[in-house]
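All protein chains but one are shown at their positions in the complex.
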Amino acid sequence: MAQTHVVATGVEARVASGIPTGKMGVWWFLASEIVLFGGLIGSFVMSRVGSGGWSEMAAHLSVPLGTFNTFVLLTSSLTMVLAFAAAEKGDQKGMRTWLLLTVLLGLAFLIIKGFEWGSEIGAGFTPMAGSFWSFYYTMTGLHALHVLGGVVVNSILFLSALMGLLRGREHRVELAGLYWHFVDIVWIFLFPLLYLSWTKGGI
Amino acid sequence: MSARVEVEERVSFFRTYVFSIDHKMIAKQYLAIGLFWAVVGGLLAYLLRWQLAYPDTEAPGWGFIGPEFYNMLVTMHGTIMVFFVAMPILLGAFGNFLIPLMVGARDMAFPRLNMLSVWTLALSSLVLLISFFVPGGAASAGWTGYPPLSAKPIYTGVNWGLNLWILALALEFASFLMSGINFLTTPINLRAPGMSMFRLPLLVWMQMTAAILFMLSVGPLIAGAIMLLLDRVAGASFYLPQGGGDPLLWQHLFWFFGHPEVYVIFLPGLGIVLEIFPVFSRKPIFGYRPIIYSTIAAGILSFTVWAHHQFISGMDPRLAMPFSVTTILISVPFALMVFAMIATLWGGSISFPTPMLFALGTLAVFLIGGLTGIFNGSAPVDIYIHSTYFVVAHFHYTLFSALFFAGFAGLYFWFPKMFGRMMNEALGKLHFWLTFLLFNAVFIPMFLLGAGGMMRRIANPMQYEFLRPLQPLNTFATIATILLLLAQLPFVVNFFWSLFAGKVAERNPWQANTLEWSAPSPPPHGNFDTVPVVYRGPYEYSHPSVSEEWLPQDRPTMPTATA
Partner (left out) sequence: MFRWLPEMVSTYGGDIDAMMYLIYYIVGAWFLLTCGAMLLFLILYRRREGRRATYIEGNSLREAAWILVPCLIVLVLDLWIDLRGGEVWAKVKRHAPPSDHRVQVTGKQFNWEILYPGPDGQFGTGDDLQLDNELHVPVNKVVWVVLKSKDVIHSFFLPHLRLKQDAVPGRAIEAWFKATKPGRYEIPCAELCGFGHSGMNGFLIVHPADEYERWVKEHWPSS
């Protein structure tokens, strides 16, 4: 049963508010993401204050690896900014290079994180080893999933740039960039909360 | 910017009815999902009421129920009615159908995302459906799923049923997050020329507020659901005190979402009623701006009331009164909306077709629901009535009014726009009066049962000496429930009969002002012949400068807007 329809393909690009529609969609998406991580971080803080003894656990995390990973992720935010700057100038080659670098840095972050998890589990600190570890794996795991999502999105952008499909749609680099910076900022909260906030005998 | 590209295109059956990106077809898909689950939820209600009236006897058409199955019935009835009937119908169906039409857009801002969200809901429905048939049965820890009961399979005897319940909820949340992006971006960015924010119909405002409330409250519960799932399957201990967790954490996360969620459901229902009142009173809605401001105020307040569900949960008793005050305070913005609706009637020229009857019914029923909320909100009174049938009666008066009375009002009202045919008035009126009377016959006894102290979620009230004298009330409520379910038959007949044989509807059968009535009935893909230009607000009825009683938003009779 095939029918003939008049289909409005290009929905008129009305922008009543002045903010591009795609960008507004991403902002609303990020607003809900902020609450998701906010809820998780809030639960972590409430549980930690409420029970105590988590400092000892937190001391087992590797601060050097965490710090290094923070640098990796921060650098990837910079390369993302450079990719967008190149896209705005119409510099396709520059855009592709910086996108590829962003993807690689994201992958590097995941590999280092995976190595960390491996060594922690090897030392017996599994998600079952207590509430701190339950929170640690959930928070870093959910964040890593978001990094993975960003890597996939950036890879798609890189591949479509490679095939020349991104011409005229460079604003998509900006949208992906918004998300990528958000993932970065979440880590800026997680890193001190999990890795750095412990004292001998503290809660 | 308004150059429109029309392409003559052959559209396959699948692209039209299944994988459609047209907001109107997606709305109908939501409606179908919602109505399907409404039937399931209604059947569960029948079974659980049967068990309460005639404990441990064979329910006609089913068989023995018993306490274990009863726990599953109450859990799934609540889950289904809130997440799989109310949200798909009030937001999914009405929001999707009406937002683009009312703002004068050709579709949602992100039509493909829209399709993805309805299909995510379909997947979620499938998961929930499967959960009924896994070994151990479906979830039975209450729709609120309080751990530790929900956090360890041994406590309920339900293993995969509850895991799938969590998964289905997570998918449902994802689906409505995607919808929320569309519900907000579309009215903000795709408004027709001349449609300023303060010319938007109130229903659009209500849907937008609901979307914001949902998007800003569900995140913590998604995090909470992940933690609950990890407690169950990975041996984590977020909620288990044995491993250092805290059961109350879940209650905070659940109700931080759960209370705004009530308004996520209620506001779109209220929006429907606010659209219908002016049309059949032939008068502008009284206090358009005050209503918008109080909606926003209620939305903000709803984030500060959650712990009123936890007065006796063991949280610090010093916290109770602040939450009690915010809770009771929320009655002020809603009182304003009720007063505004009644003031709209004053000096009107009121007619009573089916949609108006259901709209008035919503107001009357919600009034009882809202007022009885004061009892629950008062911390000392809650000590006694917490977890009793008083609470059950209260939230059915609020949610049933939004979901069924307002939902039916909306269906009778917009049916001609959705399907191009009118529904039958006589059957509609019969449906209203039966539903209205029987609804009260079901739930007024529950207030009395609650005053008598009957606890929620007990499978057999006859096991308690102090409840035995109340049993006739239970039997009465059960008989009324069965009749209430049967009273929906006129609607089913009317719906399907009108779908194929109803009177063909013109564009504007109710002589209403908002933009959807300027489009053909039903509107084609793309909605409008030409994008409308808006000259005035949505409720200019009986305006002194024109002879007709109505004045559509896009009719250019007056050079400037009236406001």
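Labels A and B are assigned to the chains in the order they are written; within every chain, residues are numbered from 1.
The definition used in the following text is that a residue touches a chain if its C-beta (ideal position, glycine included) is under 8 Å from a C-beta of that chain, and two chains touch if they have at least 3 such contacts.
Everything numeric in this text was worked out from a predicted model, so none of it was measured.
Within the full complex, the chain left out of the display is in contact with B.
Residue B:Ser281 is the one among B:Asn96, B:Thr209 or B:Ser281 that touches the chain not shown. Shown as candidates are B:Leu73, B:Ile89, B:Met423 or B:Leu470; the residue that touches the absent chain is B:Leu470.
Set against the missing chain, the residues B:Leu363, B:Leu434, B:Ala505 or B:Val534 yield one that touches it, B:Leu363.
When the omitted chain is restored, the residue from B:Ala343, B:Ala441, B:Leu499 or B:Val533 that touches it is B:Ala343. Panel shows chain B; residues 67-68, 70-71, 74, 140-142, 146-149, 155-157, 241, 245-248, 281-290, 312-314, 317-318, 320-321, 324-325, 328-329, 331-332, 335-336, 338-340, 342-352, 360, 363-364, 367-368, 371-372, 374-375, 378-381, 383-384, 386-388, 447-449, 451-453, 455-460, 463-466, 470, 541-544, 549, 563 of it touch the chain omitted from the view.
The definition used in the following text is that only the chains that are shown with their structure count from here on.
Centre to centre, using the average C-alpha position, chain A and chain B are separated by 34 Å. Remark: chain A residues 1-17, 19, 21, 24-25, 28-29, 31-40, 42-43, 46-47, 50-51, 53, 127-128, 130-132, 134-135, 137-138, 142 touch chain B in the complex. Listing the residues of chain B that touch chain A in their complex gives 1-13, 16, 105-107, 109-111, 113, 177, 180-182, 184-185, 188-193, 195, 215-224, 226-227, 230-231, 234-238, 243-246, 249, 252-253, 256, 524-526, 531.
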